[in-house]
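Missing here: one protein chain of the complex. Every other protein chain is in place.
Chain lettering (A and B) follows the sequence in which the chains are written, and residue indices restart at 1 in each chain.
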Amino acid sequence: MTESSAAVIHTIDLSKHFGAVRAVDELTVAIPKTGITSIVGPNGSGKSTLVNLLSGTLPLDGGIVIIDGVGLRLVKAHESPQHGITRTFQEVRLFEQISAWDNIMVVLTERRLIPSLFERVKPAHRETAERVLREVGMWEKRDAMAGELSYGQRKLLEIGRAMAMNAQTYLFDEPFAGLFPQMLERVKEIVVRMRDQGHTLIFISHNMDIVRELPDHLIVLDSGKLLTEGEVHDVLSRAEVIEAYLGE
Amino acid sequence: MSQLSESIRGLGASGPLRRMPRANVERIATVVVLGWAMGFMLWQGAGFTITLTTIFAIWAILAVSLNLVVGFTGLLSVGHIGFFGIGAYTMAILASDASYDQLRTESIPTPDWPFFAALPICIALAGLVALGVGIVFNRFRDDIFVLVSFGFAIIAFSFFLNLRELTRGAFGIHEIPRPAFGSWALDGEVEFLVFALICLALVVLICWLIVTSSFGRVLTAIREDEEAIAVFGYRVTHFKLAVWVLSAMMAGLAGALLASWTSFIDPNSFILLESMLLIAIVILGGLATIWGSLLGAMAFVLLEEGMRFLPFLPPEFVGQARQVVLGVLLVVLMLFRPQGLVGRYRL
Partner (left out) sequence: MSAWSGRLDLSQFAERPRDLLALLLALAVAGYIAWAISQSPQQALQFTFNGLSVGAIYALLAIGFTLVYSTVWFFDLYYGAAAAIGAYGIFYLRSGEALGGLYEVNDPAVNVVFALVTAGVAFWALREFYGRRLRERFGSGSALGVEALVAGGLGAYMGVVLAWPNDLNVLFAPAIGLAAAVVFPWILGRAAARIAPRANQSGVSFVTAITGAAIGVVCSVALAQAGGSKLYLSWVVSCLLAGMVGLAFYRGLYVQIIRRTHSRLIMLVASLGVLLALTALTIIVFESAPRPLPDVFGSTPWQVGGATIKGFNVFAIGVSIAAFVGLLLLLKKTAFGKSVRAIGDDEEVAKVVGINTTLVIAIVVFIGAVFAALAGVLNGHDTAIQPRMGLIMLLKGWIASVVGGIGNLYGAIVGGFALGLIEQFGIWNLAGEWKDVVSFVVLILFLSFWPNGLLPRR
């Protein structure tokens, strides 16, 4: 009980397999509510699958996810905001053929079907969208189609879209991949700022400099299983991690 | 933004989207089609104009409502004609006058309802069928959705043709009355045209309200990425179902108008080919714009009527020639302007 109250997300024997491949294999892991948690591991170790399972993008094959003390055997994607979870995608999935502005607006508006038919743009939505777009530095590009933006801008916009949800827990799937230093700094700033505001941040990264610098907590996966977890410096100094993953 | 990051634009999953040159083509298309319509009407006179505009109103209701599904939600439906037919047949069966001669083998009961009593039933029935069909179709996407929507059009046509106890099959149903307010029936062509245009205006208004609401924005997001929008808390299936049903109800209204206007319908008005022409109109005019669908419907009507005046074209081939032109236009558009003349979205 104590464990699950300290953890915002807790999985027990979580499993997902694609055919014969066990992408996530009876994974039991707890993600603390405070601070930044980073998930690392070699390619194909199940990092993205874990994020997809937690956000309901993929259905579980087995095990339980406990989110904020509520145990679930079936995480439905459209219910993940109710559990305080929102996410970004590894391959940057924006709504390509609508404007950056509408990309933000669409996550702010009414979820219920009938009321949404009668809802027009509200000042509150407009204010939030403007604040978020300014925060990620995309305000000038608000009228551009999402599909016309550069890769870095798309990444920022996607993070902005998640921020607009004002969720408790953010799952960022490789937010730093493929960014130029300037952009990378900006994303880092955003992540730190969000942590300081009391949000839980979970991100996947391959960038070891960032993994040393940013997170408070580290989860290392290998072949769908938990290799080790704990404080960043503890984990990084463990021999097994160095052998299995870092190779330093 | 840094120039470097600009230079790797398009690393994203879907690749770069070419900037759509908007203003020029749109303005030219609008001017050409409107000018063409004006010129044609001035040349041919009032009677012709009235007929033409009535046909336009009916096709425009169909096109605008189909655009909700195709352009805004991204479901390429070829089955819209089925809902059109359901509306028309419901009106025909409910409102047809029982006094006309029926073959004994193909006779149907005709309750002889007034237009305005039958109209809500037409719309509701189209919506109800759409609800059932939509629940089944909701899981399909992309080309498989196209295939099953072909299926719906064919199944609907088969019912119109083969359910003889209800539809008189190939004989069709006669004596469908015009709308009447008390004793004032809209028997004149002008009165009916005004009524049809009011219906069109209503449909356009409703569609405009839908697409500019939060609901409409969610639809465009569903069109772009169903899985992604679900993560943000929207029940995608409900939204898709809702727009599908609304669009079908508008098609039902168009069907009721057609039945009442022509006073006779048979299954030939609802063949699959008509549905393919309809989708051609929507794409031709432009996806995800209401104005585009109006323009497309107008161009379509002008095309057919205009071809009647080509001296070298035998009259029986007018429909075919129009179909050839539409087919070629569709091909050319897919090559050079996949979003259609004034479109905001490309498939």
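By our rule, a residue touches a chain if its C-beta (ideal position, glycine included) is under 8 Å from a C-beta of that chain, and two chains touch if they have at least 3 such contacts.
Source: prediction; values computed, not measured.
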Given B:46, B:98, B:155 or B:190, the one touching the chain that is not displayed: B:155
Contact partner of the left-out chain, one of B:280, B:294 or B:341: B:280
Sole residue of B:114, B:233, B:306 or B:338 that reaches the chain not shown, by the stated touch rule: B:338
Touch residues of chain B, complete complex, unshown partner: 15, 76, 136, 139-140, 142-144, 146-148, 150-152, 154-155, 158-159, 161-162, 272-273, 276-277, 279-280, 283, 317, 319-324, 326-331, 334-335, 338, 346-347
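By definition in this document, only the chains that are shown with their structure count from here on.
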Averaged-CA centre spacing for the pair chain B and chain A, given as whole angstrom: 42
Complex contact set, residues of chain A against chain B: 55-57, 77-82, 86-87, 89, 91-98, 102-103, 105-107, 109-111, 113, 116-121, 141, 145, 147-154, 161, 165, 178-180, 182-183
List of chain B residues in touch with chain A within their complex: 1-2, 4-6, 8-14, 16-17, 19, 209-210, 212-215, 217-218, 220-221, 223-225, 227-236, 238-239, 242, 344-346
